[in-house]
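Here's a slice of the assembly, chains where they normally sit.
Note that the chains are named A and B in the order they appear, and that numbering of residues resets to 1 at the start of each chain.
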Amino acid sequence: MTPTIVRTLARADPDAISRLGAAGVATVHEAQGQSGLLRPYMRPLYPAARAAGSAITVLCGPGDNLMIHAALAVVRPGDVLVVTTFSKSSDGMFGDLLAESCRAHGVAGLVIDAGVRDTTEITALGFPVWSRAVSAQGTSKTIAGSVNVPIVCAGVSVTPGDVVVGDADGVVIVPRESVPSVLPAVEQRLAKEERTRARLKAGELGLDIYGLRDVLSQRGVVWRD
Amino acid sequence: MTPTIVRTLARADPDAISRLGAAGVATVHEAQGQSGLLRPYMRPLYPAARAAGSAITVLCGPGDNLMIHAALAVVRPGDVLVVTTFSKSSDGMFGDLLAESCRAHGVAGLVIDAGVRDTTEITALGFPVWSRAVSAQGTSKTIAGSVNVPIVCAGVSVTPGDVVVGDADGVVIVPRESVPSVLPAVEQRLAKEERTRARLKAGELGLDIYGLRDVLSQRGVVWRD
C-alpha cells in the first residue's frame, strides 16, 4: 500500500456530532448495539476530558510522529485525530507543541493508541486526549505512514469521517453512515434512562423495572434464607 | 452448584465496622497479620473514595449484571457489594443507574473485579467504587449466578457478612469472626504508629526505633565510605 495523505473526507452533520457528544460514550455505545468501543486501556489524560468530532485517521511508525504533523495539514475545526501505529508502542508521540498546533487549527481532541507527554501542559491547555500510556520517550519524524485511510485503533475499525466520542468512560466510534440511525436510538435511550433513574431513586428495584424476576426463575436461580 | 440468592446473613457489629473503616486499609491489613488484601489492580474510581460495610457477595457471568440487580433485593443499609465473575472480564457491569439504586437502598459502596462505567456521574454522586477497569462496554442481564455464597474476589476469599474496608490504598476483607480479635490489634497499631510518627518527625531513624542496626549486622551488611 502506497503511503498516502488524503486531503478530503465526508463528515457527519455537526449538530448530530454535538448531540452524540452530549449523550456520552456509554449511551452512544449502547444505542448502536454495544459496538464501536475502543479497548478500555484507552484512558483520558484528565478526568474532565470530553470531545466529539470527525475522525482524521493517522497511521504512524512506532515511536514516530511524522504523520501527525502531516495530518495537521488536512484537519478542519472540530476534527479529532485518531492515531495508531504499525506495531505496538507506548512512546510519547504527542506533546504540548503538537497540542498547541491542534488548538491553532481547531482540532477537538486526540485519540492515540500509543503514548503522550507534556501532560501537565496539555491538561492546563484543556486539550482532550485519550491514550494507552503517558511516556516522555522521545520519538522521530522519519517514518512514512498514511493519513485518512481506514485504520484499526485500539481494536476498532475507524474510517475517516466517522464520529469519535470520548469522555471519562473511554472512546466510541460511530460509523458516519450509521449516524442517522444511531442518533434517534441515542435520544430514545436517554429518555428511557431518565425515567428509569427516577424510579430507581424512588427505591424501585431493577428486578421489577426490567422484569428480571422471571429471568432468574427461568434460569433456575433459587431464593433462600 | 445450583445458582442461589441467599436473603439473610450475619453481619458484624456496626460500631466495629465503622472503627475498622476509620483505621483504613493499610492498618487493618497489618493488624490481621498482613492478610486479606485484594490484588492491587483493584483501584478506587476517585481518590477520596472510602467505605466500610458488610459484604454482600455477588457472582456474575462475565459481562452480565443480572445478579447485581438481584443483590439489591437483599441488601441492607451499610452493606458493600462485592462482585466477581466466573471468568475474567473488564466489561462495564455497573453504571450510574445502578449507583442511584444502591444509594436508594443505603449501599455503602461497590467492590467489583470487572469494569464500571458512567464514571463521571458516579463520582459526582460520591458513591465509592473499586474496580479492575473503567469500561463503557455494554453488558447483558441474562446469566444465572449467585448472591451471598462464598466467592473469591481479586484473589481473596469473601464470605457474606465479612467486613469490607476500602480507601485510596485498595480493599481489605476482615472475616466476620475475626473482627473481635482484629479490632484491638488495629487500635493498638494506630496508637503505636502515632508514637512512631512523632519520633520520625523529630528526626529519629527507623534503624534505631525498630532496632534494625542489629538486623543489618546479623545479615552481614557492611557499612563503608
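Some points to look at:
Keep in mind that, in the parts below, contacts are C-beta pairs under 8 Å (C-beta built on N, C-alpha and C of every residue); 3 or more make two chains touch, one makes a residue touch a chain.
Remember, it's a predicted structure, so these values are computed and weren't measured experimentally.
Here 2 of the identical protein chains are placed; the entire complex in the file holds 6 of them.
FYI, only the chains that are shown with their structure count from here on.
Here the spacing of chain A and chain B, counted between their Cα centres, is 31 Å.
Taken together, the chain B residues at the contact with chain A in this complex read 2-8, 46, 66, 69-70, 72-73, 90, 92, 95-98, 100-101, 103-105, 115, 117-120, 123, 133-138, 141-146.
Here chain A touches chain B in the complex through residues 24-26, 29-30, 34, 37, 40, 43, 47, 167-170, 172, 193, 196-197, 200-203, 205-207, 210, 212, 215-216, 219-225, going by the rule given at the top.
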